[in-house]
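A single structure is presented below for examination.
A single protein chain has been omitted; all remaining protein chains appear in their positions.
Chain naming follows the written order as A and B, and within any one chain the residues start at number 1.
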Amino acid sequence: MSSHHVPSIRMYVSVFGALLILTAITVFAAGVEMGALNTPVALAIAVTKGTLVVLFFMGVRWNTPLTKTVAISGFIWILILFAMGMNDYLTRGWLGVAGR
Amino acid sequence: MSQTVSTTKTHPKLQPHFYSMEQQLEASTLGMWVFLVTEVMFFGGLFMAYIVYRNMYPHAWVEASAELNWRLGGLNTLVLIGSSLTMALSVRAAMLGQKKGQLINLSLTILLGCVFLVVKFFEYKAKFEHHLVPGPDFNPALEQGMQIFFSLYFMMTGIHAAHMIIGIVMMTIILVMAAKDSFNAEYYTPVEVAGLYWHFVDIVWIFLFPLLYLLGRHGA
Partner (left out) sequence: MKEAAVQQEPSYLEAPYGLASWLLTKDHKRIAILYLISITIFFAIGGTFAAMLRAELVTPQGDLLTADLYNKVFTLHGVVMIFFFLIPSIPATLGNFFMPIMIGAKDLAFPRINLLSWYIYVLGAALTLTVVMLGGVDTGWTFYAPYSSIASNTNVTLAAVGVFITGFSSILTGFNFIVTVHRMRAPGMTWFRLPLFVWANYATSLVMILGTPVVAITILMVAAERALHLGIFDPRIGGDPVLFQHLFWFYSHPAVYIMILPGMGVISEMVANVSRKQIFGYSFVAFSSLAIAVIGFLVWGHHMFVTGQSIYAGLVFSIITMLVAVPSAVKTFNWTATMYKGSISWDSPLFWVLGFMGLFLIGGLTGLFLGTMGLDVHLHDTYFVVAHFHYIMVGGGVMAFLGGLHFYWPKMTGRMYNETLAKIASMLVFFGFNLTFFPQFILGYMGMPRRYHGYPPEFQVLNVMSTGGAMVLGVGYTLILLYLLYSIIKGPKAPMNPWGATGLEWKIQSPPITHNFHETPVVTEDAYDYIHAPAPQRGGEE
């Protein structure tokens, strides 16, 4: 958090309220049969909650661009592991091996 | 940037290799964020295993998730979010030099953290009783893939709980320091940095809760 910005209590409580509501929504949404959409919805809600915590509770909203870059880099980097890793699991059988 | 130290007398907490309190705070904050990136990657390995096996055993994943108590998980989610609020408020109090605010909010944070761990303890106990702990005692009649789910459940929530314990210890130390009037508007770095860590542990749980507890609710 920037040493010169003191957030208001109201801001914190509002974010807290939003997080509570989002938690309720995710529990509710999990009970609704949406087929393949259930997972993306759950993840979208979790990402939203996480973003609220990062921006407001952790104060990244008021941090330097460098801190913002560092904060996002971890999440991007783990996506590399997920994407390139699943690239293996999801494509087995796409291309055959010659002679087999 | 000026070569000279700040015009006021050197703050007792200013380390000799820094030239200003602001540089020190910025370096510490950046440092904690770099550390949190390593934590993201650390938990990320487990999330990768989760994704791979969920893709492999989708039905087992749902069945196993249904064995978890989502109400307790949800309660723990609310507890952690609440502790994040109190943590943020204690950083704010430190920034404003409000000793009472710091003590109350830090104590609440620690208390909520302990509540989380107590709930977790009861959850784990139930797993032992229902033969859901991987290893020789695991219920052999369950579908293939469910044992891996529980291995991941225990590793992910276990390592998360270990982080919580470390966080609680850190907050207790910060509480003692706050009680000794260590923090004010010019120096609250340890509270800020510990707060970042605490919020991160909360964020991990925000992802763990739907991914582990809520799959069984719709049986997709």
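Here, contacts are C-beta pairs under 8 Å (C-beta built on N, C-alpha and C of every residue); 3 or more make two chains touch, one makes a residue touch a chain.
Since we're looking at a predicted model, the values are computed, not measured.
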item	value
Which displayed chains the unshown chain touches	A, B
Absent-chain contact - pick from B:I148, B:V191 or B:L208	B:I148
In chain B, positions touching the absent partner	1-3, 15-19, 23, 26-27, 30-31, 34-35, 37-39, 41-46, 48-49, 52-53, 56-57, 134-136, 144-145, 147-148, 151-152, 154-155, 159
Residues from chain A at the interface with the omitted partner, ascending	66, 73-74, 77, 80-81, 84-85, 87-97
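What we mean here is this: only the chains that are shown with their structure count from here on.
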item	value
Inter-chain centre distance, chain A versus chain B - centres from mean C-alpha coordinates, in Å	15
Chain A partner contacts - residues on chain B that touch it in the complex	22, 25-26, 29-30, 33-34, 36-41, 44-45, 47-48, 51-52, 55-56, 70, 74, 77-78, 81-82, 84-85, 87-89, 91-92, 95-96, 192, 195-196, 199-200, 202-203, 206-207, 209-211, 214-215, 217-220
In the complex, chain A residues that touch chain B	1, 3, 6-7, 9, 12-13, 15-16, 19-20, 23, 26-27, 30-36, 38-39, 42-43, 45-46, 49-50, 53-54, 56-58, 63-64, 66-67, 70-71, 73-75, 77-78, 81-82, 85-86, 89-90
